[in-house]
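What follows is one structure encoded as structure tokens, with my remarks underneath.
Chains shown are a subset, placed as in the full complex.
The chains carry the letters A and B, assigned in the order they are written, with residues numbered from 1 in each.
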Amino acid sequence: MSNPPRYPLPDLNSLPDDLKAKILEVQEKAGFVPNVFLGMARRPAEWRAFFAYHDALMTPETAGRTSGLSKGDREMIVTATSAANHCLYCVVAHGAILRIYEKKPLVADQVAVNHRKADIAPRQRAMLDFAMKVCLASHEVDDADFATLHAHGFSDEDAWDIAAITAFFGLSNRMASFSGMMPNPEFYLMGRVPKTK
Amino acid sequence: MSNPPRYPLPDLNSLPDDLKAKILEVQEKAGFVPNVFLGMARRPAEWRAFFAYHDALMTPETAGRTSGLSKGDREMIVTATSAANHCLYCVVAHGAILRIYEKKPLVADQVAVNHRKADIAPRQRAMLDFAMKVCLASHEVDDADFATLHAHGFSDEDAWDIAAITAFFGLSNRMASFSGMMPNPEFYLMGRVPKTK
């Protein structure tokens, strides 16, 4: 039903205890194990660094830090970056989370196809423009790009957040695409249907 | 809730009878009026030619013709082409129809992000490779491209179908993007949830 990944997923029970514990925790919370957790787990040292980096950027409070970006902002950057890199896993998985955080069932598809047409705030549009420059031409980032961010109320710390999230998911996108990682079917529908009581 | 289109949509009752009749027919069938029908209607002569061309390619039986491409094949070409052209309207609207025709809730997102990773038949992969060449570098199409199609069982008539659908939706994509056409919200969810009895 799905293309097999190029690298077989390891058995959960064969993994070191810390990986196993974290993965079970995610499973408990999400109801399934997102493939990235097993796809990266064949190399525990890389796995630990990958998720430590992920958490430092995506849940800054775990790093004792606050951020000027909302959770939705961050997932929006991930979705746009992953679309620019044509990464199927990340567009689908993080698009799902974006829909949930922003409470906007349509936003992920819009950002993935053409962020210039998406129903997002002008501030978010500027944020994504900056992310796209870091993603596609980081060597050309200059003072004018920072000035545009500042004009939309972003601080230099926020700029670091945008750039670092873009850079980290550029790594993630390349790993997922090269290794043939496929999104779990559960992601495709998440956040699309408004919850009813 | 949605970016307004750059060109105001005309009132249905102001349209010529033939446009109005067709639009009401579509509304009856789909339950809503897809924006492309109103977005193109401000110029009735172009509207008529646009939909005549669309129907000649997408419902070949109306042109007294059979095609080696299935309805799902055709929508798959539209989705891949529209993604390559970053056309929000067409990716969302035709991705919906693709899901329905192929009865595969995940296929549209896969084709839109990276058709090389999609769960599609090798024959469909070759079909999309040819479509992408027509879309992005039609001046380089050569005998080797036709030979690859033939090796997957496509005839020269099928090749014409693939190329013509790609070319027609290249037109459609440019019109939708330039004029700020937004997909109807209904499309985003269509075909994603398997029907239950």
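Methods note: a residue touches a chain if its C-beta (ideal position, glycine included) is under 8 Å from a C-beta of that chain, and two chains touch if they have at least 3 such contacts.
In this text, all values refer to a predicted model and were calculated from it rather than measured experimentally.
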| item | value |
| --- | --- |
| Full complex stoichiometry in copies [only 2 chains shown in place] | 6 |
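Simple rule for what comes next: only the chains that are shown with their structure count from here on.
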| item | value |
| --- | --- |
| Centroid spacing, where centroids are CA-atom means, of chain A and chain B in whole angstrom | 29 |
| Contact set on chain A toward chain B in their complex | 1-3, 83, 86-88, 91-92, 105-106, 109-110, 112-114, 117-119, 177, 180, 182, 185, 188-189, 192-193 |
